[in-house]
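Shown here: the complex without one of its protein chains, the others still in place.
Right after this comes chain A.
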Amino acid sequence: MPAVSKGDGMRGLAVFISDIRNCKSKEAEIKRINKELANIRSKFKGDKALDGYSKKKYVCKLLFIFLLGHDIDFGHMEAVNLLSSNKYTEKQIGYLFISVLVNSNSELIRLINNAIKNDLSSRNPTFMCLALHCIANVGSREMAEAFAGEIPRILVAGDTMDSVKQSAALCLLRLYKTSPDLVLMGEWTSRVVHLLNDQHMGVVTAAISLITCLSQKNPDEFKTCVSLAVSRLSRIVSSASTDLQDYTYYFVPAPWLSCKLLRLLQCYPPPEDGAVKGRLVECLETILNKAQEPPKSKKVQHSNAKNAILFEAISLIIHYDSEPNLLVRACNQLGQFLQHRETNLRYLALESMCTLASSEFSHEAVKTHIETVINALKTERDVSVRQRAADLLYAMCDRSNAKQIVAEMLSYLETADYSIREEMVLKVAILAEKYAVDYSWYVDTILNLIRIAGDYVSEEVWYRVIQIVINRDDVQGYAAKTVFEALQAPACHENMVKVGGYILGEFGNLIAGDPRSSPLVQFNLLHSKFHLCSVPTRALLLSAYIKFINLFPETKSTIQEVLRSDSQIRNSDVELQQRAVEYLKLSSIASTDVLATVLEEMPPFPERESSILAKLKKKKGPGAVSVNELEEGKREGGELNGGGGERGGDNSTIAASNASTPSPSADLLGLRTGPQVSAAPPSAGSLLVDVFSEAGVNDDGFLRDLEPPTESSDSLLAEGPGDSDSAPPSAVSEDAAPPLPESNELLNKFVCKNNGVLFENQLLQIGIKSEYRQNLGRMYLFYGNKTSVQFVTFTTTVSCPGELHPQLNVQAKPVEPLIEGGAQVQQVINIECLGDFCEAPLLNIKFRYGGALQNLSLKLPVTINKFFQPTEMASHDFFQRWKQLSQPQQEAQKIFKASHAMDTEVIKAKLLGLGMALLENVDPNPENFVCAGVIQTKAQQVGSLLRLEPNAQAQMYRLTLRSSKDTVSKRLCELLAEQF
């Protein structure tokens, strides 16, 4: 921009500004401005025409006053007049004023747009640039509407000057960012890509920003840019520092352009063309090599520019994740940065390494830096760097180094910054669980964790430790001993008391032999903490006490005394009071047998993946956890939605609550679920909890309903076929939306379980609870309105498309057409299996939300395996039948790679969830699983046998299914293969 020449300097403006600067007080300044404004107003009054110079001067003054924070409500017209001037300075001031002060006054916008249009077509590059800058600076929708078509033309026109092209590219980028719908792709797009070949580096730099942005939306249209970018990059990288003259920055050739090129390449997968790829790899290698060279300058700008390119290159390498050699080299390079003097570099290195750690090629290489990272965690002064170090430790952790890393993180936790403690706690808990070889170590770690950072240990963490202790016979004794010892500390965290109460209540007998931890000592220890705890913990402790009565009859009188005391039996808290009263009565009335049955040891929890992982994800948002975990997490997340988080709550503990009282929340862990049963309409937030808490309580009743097929359900089902005959299913689904793309995935989620969240979006949550008996099934769908606005004309239809129709009979009871905001309605669906089937019935939901019609279709998770009856049989019987079903079409076999960790317990739980009986001691190889079951359909019964052979080394499974019907074998095989 040419500087304002001396002769053209506006003296009046200079005087005004210096006056303002000399003002002693705010008041004086306001007075001076008022005076000036009055002067300008009288000048603009329009009696006599002003010349361009004074117009410019006054507009400048107005601009200055505006920038000082005063309102300007006139002078726009004069500024617009300046736009049509032929003098650069006048035009420039006019555009400046417009960019700063434009408001959407329709009248003026038209004038301004006219002026801009004139300038754009003027062929004078300076004026064109001014106009483009103005458009970009304002960047409003109106501007986009007026010029979105014009600018691409300027950009790709052959005769446009370089500087104008540069401006046009950036201007278009800005318009695209503000209103992408107005910038239409066209034939210019291909020509934009060719700007990468432009002679002028400035044009390339500007164009590449535009292309990067555009290609993120339409990757296919810009695919050709990859090879161009690679060749451009290789030219830059291989050039000597003097080649690019103006574009060399402290001896680094075109650093900005290089970074942008590398970033553009990150939008695309590795190039398929071998030559291009080879060239790119060469470039990346050169960049890595250059990092090793001694710096050409000591200036910080030199190393900054160099490192910027290097880090971009490394993220590209990570993005491609296909070049082991490069990945390892990148890792080594980052390893050097880990010990760099510069804090920023250390931070960046740690951050990049986190992503590197998740790549299978570089995982080992990353692990070699463990000492440095641990050191960083301990000594780094900046908390954000420490945080990154913790992230990296988490990412690089595997079975081999888990103990070391967990120990280090635990020891760091004692001094950790408060802002990252909670996250650290979660990470320790996850790592400890994930890589626990020996469960006593796991218990130790978690108890330590609670001791060190009790406040930050979330509920999930201690739920989890209890689940694991209960499911593992071998650690129960050890856990009891450890918590007993931990509780002896004078000050215990409440979470510790919770864990202690629960574990001693269950397994206190395992350590009762030792006189130092005799029953009474245990009880007194627990009770000494009682008064310091909050209500939920106290409730848990009361449950532990009643369990004590069962475990140690000698403590009965002491505990009854405690329960009888006024502070319990007359407690102001209803929950505590009720527990005290009920437990007291239970202990005094029930015989020992009854007591022993009611207060039996907890059954093992069905194995589920950790819920704490999901919590970590929620905390950090997606992308923060490494990729392979994310995949794992998806599955877990799904299951978690199915209630993993509230695990403790549903199936819960003390059967006593069901047997003796209607109190729904007497379970030990279900403290958080609050009052359950469908008494009150649940709020949207507790939808989930509600579905499952009911499942826990009503199980029996539900089954009873089904067992003797009652008249009503019978008749309903009998009517079924007639009804659907009259209305062919195609008619029903006529205007239904096509099933959601992810509905198959949703279906797979439910193969091995019956309850969970079927679907969820911003508006609606659909929970599902189902139960099957013989060839009949009943499914409860819970539609939860997540908004605060009611849904009207809510209708659902269930249809069996195509050939499913004669195989499956599905009857849906009508659902209320109105769902209030935050409310939940329930729909019952009765299912009868007539013959074996492969497809799933479709559920179509239509409703109006705020006037807009919502239409969605889902697959109902009804699969053939739901109608399994488990069959127990001995080894001999099994193999006899196995041989009977030896015809090739009766067998279906699949060999597949494990998509989840090969955990025996998990596999068992899944097979059980499938509905077949898991037969122990049948297969000669204890690693293998065999199952047997009969599928009940109305027409026939299909016996099925299953054999699953995991191969831990190869991470592969072989799944073999034999059944009396070939379609069944095939379908089951398909369904199951997705599960492991």
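FYI, a contact is a pair of C-beta atoms (placed from the backbone, for glycine too) under 8 Å apart; a residue touches a chain by one contact, two chains touch by 3 or more; residues count from 1.
Criterion: contacts and distances are computed from a predicted model.
Within the choices "DNA 5'-3' helicase", "Cytochrome c oxidase subunit 3", "Adaptor related protein complex 2 subunit mu 1a" or "F-box protein At5g39250", the name that UniProt assigns to the complex's undisplayed chain is "Adaptor related protein complex 2 subunit mu 1a".
Remark: the omitted chain is touched by one listed residue; of A:13, A:50 or A:108 this is A:108. Across A:42, A:925 or A:953, the single residue that touches the chain missing here is A:42.
For chain A, the residues touching the absent chain in the complete assembly are 24-26, 31-32, 34-35, 37-39, 41-42, 44-45, 73-74, 76, 105, 107-108.
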